[in-house]
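Note that this complex is displayed minus one protein chain, with the remaining chains in position.
This part shows subunit A:
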Amino acid sequence: MAQALFDRRRVNGPEESFPPVYDSDEEDELSGSNLNTRQGRSSADIRPIYLKPGLINQANGSAYIETEKTKIACAVYGPRQSRSTTYNEKGKLNVEVKFAPFSCTRRRAPMRDAEDRSIAVLIQQALIPSLRLELLPKSTIDVFIVIIENDGIEGCVASGSIAASTALANAGIEMLGLVTSCAASVVNEEIWLDPTVNEARLTRGTLLLGFMPALGIVTNVWQTGQLTIEEAIKSMELCKERCLDIHSVVAQALLDSAKEQ
């Protein structure tokens, strides 16, 4: 079977090609593998967030989020008329996620694959309880998320949810509250919040929580790996507290952007 799919819209390179492996990459991987304490920040710290709404003028609403090595741009188009002819009493939320080919260590093919869709489903789950879709019959809200640099799937989903919620607020769509999201991973006996991709390799279980601080409700829970029940509940508590902090960051960014206009 040919490894490289023939993409007729692009100039295809040679059939077999491998990315170069640099010595420094290998050193990074080794140094991260035997750590008991976290490097660079404490276990309850998340990476600093840079969030800017209103970056894409063409869209109804947009946001760009950057946390160290995760960079995501989000654009919201809508509410606009549904393409389908069947009558829908409630509006539809359509989330599409795309990885830029240069976003990961190894080049990703521009084709949509299963991983794109699984991240889109998670972000959609986080956003749906916060939107007043019953006010938008026959309409669709399109959320397009482009991942420019990727530092772990949990980071992508968490940052993507925050960016999408900010973009929806920037677009003026009626919401019950802002959704913020945080991931936790259990390494040995400690719970580390907001794991990078190297830290995620050490963990035996991760949990991601999407939370709406305005109403105090959980919108999304995603857990993989092995955790005891107590660890899972403790992680959810820690994530929830961190989500409250992120909420103030998002609210401040939206206020600043509204003042500028």
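General remarks:
In the analysis below, a contact is a pair of C-beta atoms (placed from the backbone, for glycine too) under 8 Å apart; a residue touches a chain by one contact, two chains touch by 3 or more; residues count from 1.
We take it that contacts and distances are computed from a predicted model.
One chain of the assembly is not displayed; among "Ribosomal RNA-processing protein 42", "Cell cycle control protein", "Translation initiation factor eIF2B subunit beta" or "Geranylgeranyl transferase type-2 subunit alpha", its UniProt protein name is "Ribosomal RNA-processing protein 42". Interface note for the absent chain: among A:R10, A:R41, A:R80 or A:R204, the touching residue is A:R204.
Taking the complete complex into account, A:Q125 is the one of A:S62, A:Q125 or A:T196 that touches the chain left out. Checked against the full complex, the candidates A:S82, A:S103 or A:N220 give a single residue touching the omitted chain, namely A:N220. Take subunit A: the residues that touch the chain left off the picture are 114, 117-118, 121, 125, 128-129, 133, 204-205, 207, 211, 215-229, 232-233, 236-237, 240.
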